[in-house]
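Heads up, one of the protein chains got dropped from this complex, but the rest are sitting where they should.
Letters A and B name the chains as they come in the text, with residue numbers starting at 1 for each one.
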Amino acid sequence: MLKLSRYVLYDILRSKVIIAYTLFLFIVSLSLFQLEENDSKAILSLLNIVLIVVPLIGMIFTTIHYYNSYEFIELMLSQPLSRTRILLSEYGGVALSLLSAFFIGVGIPVLVFAFDETGLALLFTGAALTLVFTSIAFLASVKARDKARGIGAALLLWFYFALIFDGLLLLILFAFSDYPMEKLTLVLSALNPIDLGRIFIMLKMDISALMGYTGALYKDFFGSATGILYTGGIMLLWIILPLWRALKIFQRKDL
Amino acid sequence: MRHILTILTILAFLNCYSRTIIAGTGQDIASLKKAVSLAKDGDTIRLKSGVYKEGNILVTKSITIIGENNVILDGENKHESLTISGRNITIRNIRFVNAGYSALNDFAAIKIIDASNVILEHNTVINAYFAIHVSNTTWCTIRNNTISGNPKTEQLTGNGIHLWKSGHALIEGNHIQGHRDGIYFEFVTESVIQKNLSEKNIRYGLHFMFSHNDHYIGNTFKNNGAGVAVMYSKKVKMELNRFEENWGPSAYGILLKEITDSYISNNTFLKNTVGIYMEGSSRTEVLKNSFRNNGWAMKVQASCDDNNFYNNNFHGNSFDVATNGTMVLNKFFHNYWDKYEGYDINKDGIGDIPYHPVSMYAMIVEQNPNTLILMRSFMVSLLDKAEKAIPSLTPENLVDDKPFMKPNKL
Partner (left out) sequence: MIRIENLSKRFKKLQALDDINALFSTGQVVSLIGPNGSGKTTLIKSILGMVKADSGTIYVNGKKINGDPSYRGQIGYMPQIGRYPDNMKVGQLFRMLKNIRKMTDAELDTDLLVKFNLASIFDKPMRTLSGGTRQKVSAALAFYFNPDILILDEPTAGLDPLSSEILKEKIMQEKRKDKLILITSHILSDLDELTTHVMYLQEGKMIFLKDIETLRHETGQEKLGKAIAYVMKGGKKEALWIDEVLAVKTTGQPD
């Protein structure tokens, strides 16, 4: 498996897109820390990068990579290799390169300028979201028939998770504002990995505000050991389930 | 003036007819009670180290009681250890433990009642119901004491330093923790509270009502159940205090309720759920304060008027200002807001476009607290941006017309 991933990784590194992505993240993070007067504001801007840019690039990159390595996948399929192994190797290669880009581009500046709980939460969330959206993108690519559809689906999914979901959540919260919604909100937030990651960071960054109102409930829940296990578990599910589904489809797929 | 008077009085007594009585374990006068009964005005009792379980000791004479190392007065959980009612009394370096609890009386480790010129210094109070309870007293000084309670429920724990109907008090350099309210003032005027540390109290770090013309300076109020509450008072000066980590659904750095003609400057509000919560307050100047990493830096209710907020710095707060209405009769100017995104073409250090510290989302959360779960989401920032372009929900005249581009030097 690792052997194959190595070739995938090599291929990705050669394409230079990942280098550009790394540089982009690095320059943005560095300039945020340099330009902003205080690091907390830089972290705030980084939060948006982690919650919006990382999933977007992750999905687009993965989808394009998948279609670009169609030949490689075909070649591998004529070899004595199982489909599961081939797809997992692809996933491993893509995830590893995106993760490295993220850790070099965002991780190093954060470790240098803002090495604290919030910084670490940010890195954890960024890494988890990279894995989640790589996984979702694989599902979208394997399902879609051609490149255009694949990228379209990836963009739509990103749009849904980044924006539409929260809009719907806001509507629900207002529509049912007369009912106790705290528990339901907890459940709903699990349906969107971006929200889950955001709440995880918020617990470090906006703890003061979260302690007010019903926020205390979120804090009590997400801040407790159960909550951290819950967050980690749901994130893991978000990584595993789409990938597992993608594997199932890929196994039945004609190439 | 007051200090000089005190010193003069003490000197006078020492010079004229003061005696020193050595009492305590191993001495002829073995009990403190006996020593007190033998002492005359102006005498000093030096208490040898040891544990004294003598029930309640009443001091009415003008005497000084000084403990040597490790003098412990044990109230055995049933007595009020020391009751002071008189003039010119000093208690120094004594450790009070296990004072009694009574549901009927406000039992305290040290109770000062109908007295004046009392000095409590370097004492330690552990595990008391009320630690120091002062009423109807003038010119009392409570300095460098360490007070530590064993917090139970609000009903079963009294206040650390409790003053009622007193004047000209000086509360300085004390460390109070684990009580109901750290420092409690009711009808206390012309007093100074400075350099105290009040923390981990189950209700308020500082709580005062109907206490006018008081001056609070250089205190730290940290991690108290509900922060600091000041109510129904006039002409209060609060300077150089720190309000930190007061967390909870109804916890505030300071809660200002019906405060008028007051002055709040150079304070630091760090990591509170709400930095300043203000209602029904008027003519108060809030300046040169630093608000950092609070949930809400300020909640200024519509019932406040004629207050001025200027030269403050706002950094890393989840929300800068929230309010509950559209009426705004307060002025904001020359503050530094880290969320300000304007520009300064003429380079005079003042932003060219006004800053609206109340965000759309702050209004939404005010209406529906559950939406707090959406904080920092992409959608919320889009909403805020849209509201900035076309204001509709946020109060239009809650605005800083002259925001500073750089933080104020405090």
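Heads up, the rule we're going with is that a contact is a pair of C-beta atoms (placed from the backbone, for glycine too) under 8 Å apart; a residue touches a chain by one contact, two chains touch by 3 or more.
Computed from a predicted model, the values in this text were never measured in an experiment.
Note on the chain not shown: across the whole complex it touches A.
Here one chain is not drawn; of A:35, A:75, A:111 or A:175, the residue touching it is A:75.
Considering A:7, A:26, A:124 or A:230, the position touching the chain not shown turns out to be A:7 (whole complex). The missing chain lies against subunit A, touching residues 3-4, 7, 10-11, 14-15, 68-72, 74-83, 252-255.
Just so it is clear, only the chains that are shown with their structure count from here on.
Centre-to-centre, using mean CA coordinates, subunit A is 46 Å away from subunit B. Residues of subunit A that touch subunit B in their complex: 37-38, 40-41, 44, 47-48, 51-52, 162-163, 166-167, 169-170, 173-174, 177, 181-182, 185, 189, 194-195, 198-199, 201-202, 205-216, 218. If you check the complex, the residues on subunit B that touch subunit A are 247-249, 251, 271-274, 293-296, 315-316, 318-319, 338, 364-365, 367-382, 406-407.
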